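With one protein chain held back, the other chains of the complex are shown just where they sit.
Up next, subunit A:
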Amino acid sequence: MSLTMVLVVGVLTGVGTYLVTSRVLSRIVLGFALLGHAAVLALTTAAGPAGDPPLADRSSPSDTSNPLPQALSLTAIVISFGLTLFLLALARRQHQLSGDDLVEDDLEDRRIAQDEHDR
């Protein structure tokens, strides 16, 4: 397991989580893109040491890298790509409705807070 990979995963996760906690939707979208990368990198790192490309008949099994996590990573990349697009569409709709791309206040929470305040 290479130290570089571990560090990259750590930094991506940190920055991604920071962005996701933001109130601006475009930052949340970027945050999830980074988090998705971090998770996929963690998956490939879990595969063990890198080696030759895992092609049948072209490399000996002892030198190849582990193909299973690579297949899993591909699937995960496709899924996170699609979900990023969906989030973007949702952010666009929010922009249409309210004119900004901030996460709105929770109305129910505000109502309860208002009741407390009035009392």
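The rule is simple: a residue touches a chain if its C-beta (ideal position, glycine included) is under 8 Å from a C-beta of that chain, and two chains touch if they have at least 3 such contacts; residues count from 1.
Here is the rule we go by: contacts and distances are computed from a predicted model.
Here one chain is missing from view; checked against "Amino acid ABC transporter substrate-binding protein", "Na(+)/H(+) antiporter subunit D", "Cytochrome c oxidase subunit 1" or "NADH-quinone oxidoreductase subunit M", UniProt names that protein "Na(+)/H(+) antiporter subunit D".
Only one of A:Gly14, A:Pro53 or A:Gly82 touches the chain withheld from this view, namely A:Gly82. Residue positions on subunit A in contact with the hidden chain: 1, 20, 25, 28, 32, 35-36, 38-40, 42-43, 45-47, 61, 68-69, 72, 75-76, 79-80, 82-83, 86-87, 90, 93-94, 97-98, 103-104, 106-108, in rising order.
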